[in-house]
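Here the complex is missing one protein chain, while the rest keep their positions.
Our next item is subunit A:
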Amino acid sequence: MMRRGLQVAARLSHHGALPGGPYILPTFSPASAFGSSMDSMVSRFCQEKTDLKNYALPNASWCPDMLNLYHKFLEKTKADGWIRLPSFKSNRNHIQELKLPLVLTVSSDKSDCHIFTRCTETEGQSYEYVIFFHPSKKKSVCLFQPGPYLEGPPGFAHGGSLAAMIDETVSKTAYLAGEGLFTLNLNIRFKNLIRMGSLAVLNVGVEKVEDQKLYIPCVAQSTDQQTIYTKASGRERLSPRPCPATPTPRTNRKGMLRIQSQAGVQLFRVGLDTCRRHRQSEGKPN
C-alpha cells in the first residue's frame, strides 16, 4: 500500500502535479523491506499484539443479524482459512513501521487523523462493520450496519456511506491480496435503500489481476442472502494514469452488486479497479 502511494507520488511530482514538487523519492519498497508474501502482509496488517483499540469487535449496538453472522464467520476463522481483520483508528496504525516521504505528509497533526469509516467513538452512531478476509480465495466479506449519523433519505443510509464502505472493503482486499493502494474507478449502481440499523453484507473478491490492475467486483446483499451475481454490464477504457507504464488504455469490467433486502431486490453495481504498480522496475515478479 505504501509503496504504491510512493510511486504514485513520484509520478505526480515528476509531472509537477503535486504542489511543492518536484521531489525525488527514494526507491522504497515496503514489500521488499518486509517480505512480499500475502501471509506476511496480513500479519503485519493485523498486529495482534497491540494496545490500539480494535473497532471491529461486537458491541451493544450491533443488531442480532450482525451478531449472528459475525459469530458464524468467527467459527470459520478457526478452520476454513478466514481471517478477521482488525480495524484501527487510522490506516497508519496498520502499518506503523513505514515512514512516508515529506510529499505525502499533511500539515495537520497526525494523531488527529481518523480513517473515514472510524470517525466516531460512540457505538452504533455511524459505521459499524467488520471485514473477514480469505487469503487463498482472495475475497472478503464485510458486515456493515449504518447508524443514524449516516442518514441520507429519512430513515435510510446515505449513499455516500455505502460507497465509502464498498471502497473501504475493496481497498483492504486489494491491498492484502495484491498490494493495491489507490482506487482507479468506482462504478456503483443503486437500486434500493438500506434502512438505518439494518445489516448489509458486502461480498468482495478479486476477479483478476491484469496489467497492474486489480479487478474487484462487489456484491452487497441483505441478511437473507438471496444474492444474484450478475454479468458485467459493460467495458470502459481506463486512463493509463496513474499507471503510465501501461502503453495503451486498458478496459476494465464493471462487476455487479446486488443487494436483496426483505422488502425486495436491491441492486448495486460496482466495478472497481485498483491500480497496482508493477514491480518490474524493481526486478520483482508481479
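Keep this in mind: contacts are C-beta pairs under 8 Å (C-beta built on N, C-alpha and C of every residue); 3 or more make two chains touch, one makes a residue touch a chain; residues count from 1.
The rule is simple: contacts and distances are computed from a predicted model.
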Identity of the absent chain, which is to be given by its UniProt protein name, from "Cytochrome b-245 heavy chain", "Acyl-coenzyme A thioesterase THEM4", "CDAN1-interacting nuclease 1" or "Mitochondrial import inner membrane translocase subunit": "Acyl-coenzyme A thioesterase THEM4"
Residue of A:Q145, A:T173 or A:N187 touching the missing chain in the full complex: A:N187
Missing-chain contacts mapped onto subunit A: 1, 5, 8, 12, 17, 90-92, 100, 104-110, 112-117, 119-120, 125-126, 147-168, 171, 181-193, 195-196, 236, 238-239, 241-242, 261, 263-264, 269
